[in-house]
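The complex is shown incomplete by one protein chain, all other protein chains being positioned as in the whole.
Order of writing sets the chain letters: A and B. Residues in each chain are counted from 1.
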Amino acid sequence: MNVLIDHLGDVLGALGTTLVMFLIAGVGSIVIGVLVTVARVSPIPLLRWVAFAYVQFFINVPLLALLVLAVFALPDAGIIAPLEPTAIVVLAVYEAAYVAEAVRSGVNTVAVGQLEAARALGFNQLQSLRLIVVPQALRAVVQPIGNVMIALVMNTALAAAVGVVELTSEVNKVNLIEAQPIAIFAGAGVIYMAIALVIGLAAGWVERRVAIVR
Amino acid sequence: MFTSTSNRWRAPLVAAVFTTVALAAAGCSSSGSTGVPTAASSGSSDALYKDAIVAKAADILPGSTMAAIKKRGKLIVAEALDAPLLSQQDPSNPDSVTGFDADLAKLLAIYILGKPNVEIVPPASETREALLANGTVDVVFNTYTITTQRAAQVDFAGPYFESGLAVAVKSDNTDIKSIDDLGGKTVIVGANTPAVTTVPEKQPTAKIVSFGTDPEAVLALTQGRGDAYVQDQTLLASDALTNKAMKVVGQPFTKEAYGIGLKLGDSDFKKFINNWLVKIQKNGTWGKVWKASLGTVVQSDIPTPPAIGSVPGS
Partner (left out) sequence: MNSVNAMVSLAGVNKHFGDLHVLKDVSLTVAPQEVVVIVGPSGSGKSTLCRTINRLEPIDSGDISIDGEALPVEGAALARHRADVGMVFQSFNLFAHKTILENVTLAPRKVRGVSRKDAEAEAMVLLERVGIGEKARQFPAELSGGQQQRAAIARALAMKPKVMLFDEPTSALDPEMVSEVLDVMVSLAAEGMTMIVVTHEMGFARRAADRVIFMDHGQIVEENTPSAFFDAPQSERARSFLSSVLDH
């Protein structure tokens, strides 16, 4: 850690970039993931198919390939966006597929009677999902979503390959100067572990607060 | 020796998508030297290896690192597999790794063992110091710039080559003519190359954007993600040969001295390798290796090799 402390300003700045990417992409992935799940359990076959295809596509294509495509192929289509926002969008849509899978498993834990009661009371399909099914499904999948968020933090490191100066990119640079890879990458590992630990603890806290007594 | 150019390119960060482009670029290197353990070699390199010098038995000191390597029967080298002109794996023949660094590593193996038995350990993500310190590899041939900070962690034989960073821009750019014009500009560099630290030293106001591989960096430059691409002059020259959308401007503005990384404190081994370097420089082998690799993209005579121990840290 000593070596990293010598470069504290730059490392903290890069850590900030990592955290910003995580927060925006994290919120985005949960929102998109829930919408994809709603589409996936909707009564409209086309929506269901599109949602299924979305999840399959993003789960089966490596994130790095998506990042490289977004950064280098989109400019050929006339879209040239700054690197960091591009990486955030790619991370959000990618992790959304995993969020959607987690939420779908949560939907399956919601008893069918809950949906029947909602329909019997006159809720339309969207209200039933929004008011009854999704809130219960989300409560059931706090920990799985926490795990997806931890994976998201680790995946932000891949943005280094497409020019985003986040934590991994910065410690690579520090090592280029200081030549102490074990101390430097162990230090970076500790930082990533700390972030993962905070997310894990936060997920546990949220889960205890929203848990449904059954 | 200032006309000497080399290249330094390693891509520790994964670069799956564009690897093929990099490999294609490397294909112009005509030196058909051989790679991992016992693969067959071809072309001029064969002659190179046949005539290669072998150390006298008396030079292999009992109990030394050289003796241990000889007993083991192979030299373990940290070198890249994706560095065009330097150490590039042939995609159609994975056993063939060619280039300036790769060929020198094989010549060193012959010097110790009498045959070009090399086991390659690609140094992932800046782990060279660790690979040496824990004994995973015997030597590092990895365009390893000698610096005083690094010399506190590892020993350097050499320098065995000197090169310099240069500036490339899009072909239609007439504003940028050298490193002096990069203040406030967005500068593309390769991740884990000397440019990452050198450019901010020379131009503190420049914004640095680093990419994992050379083809990505070239694409980023031509797509307008940066105003300039700073990279080893040889590699830039090679890129510009195949890509008319970019050009190299001005002369190299740094001098990078590359050393052979060794475990810290192994002075016998360092002396042994320095002696070998002097011998292959004197007998012309060094020049032939250069001509077969880096020399294929540079229109100049064989440069004068650097003097052993000539830079701080060596």
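Note that a residue touches a chain if its C-beta (ideal position, glycine included) is under 8 Å from a C-beta of that chain, and two chains touch if they have at least 3 such contacts.
Please read all numbers here as calculations on a predicted model, not as lab measurements.
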item: Touching the absent chain when the full complex is considered, from A:Leu12, A:Val190 or A:Ile212; value: A:Ile212
item: Sole contact to the chain not displayed, among A:Leu46, A:Ala77 or A:Ala120; value: A:Ala120
item: Absent-chain contact - pick from A:Leu67, A:Ile132, A:Val165 or A:Ile199; value: A:Ile132
item: Contact set of chain A toward the excluded chain (per top definition); value: 111, 113-114, 116-124, 127, 131-132, 135-136, 139, 210, 212-214
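Keep in mind that, in the parts below, only the chains that are shown with their structure count from here on.
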item: Inter-centroid spacing, chain B versus chain A (mean Cα positions, whole Å); value: 38
item: Chain B partner contacts - residues on chain A that touch it in the complex; value: 62, 64-65, 68-69, 71-72, 75-76, 80, 83, 160-163, 165, 169, 172-173, 175-182, 185
item: Complex contact set, residues of chain B against chain A; value: 12-18, 125-130, 133, 147, 149-150, 152-154, 188, 191-192, 194, 196-197, 208-212, 216, 219-220, 223-225
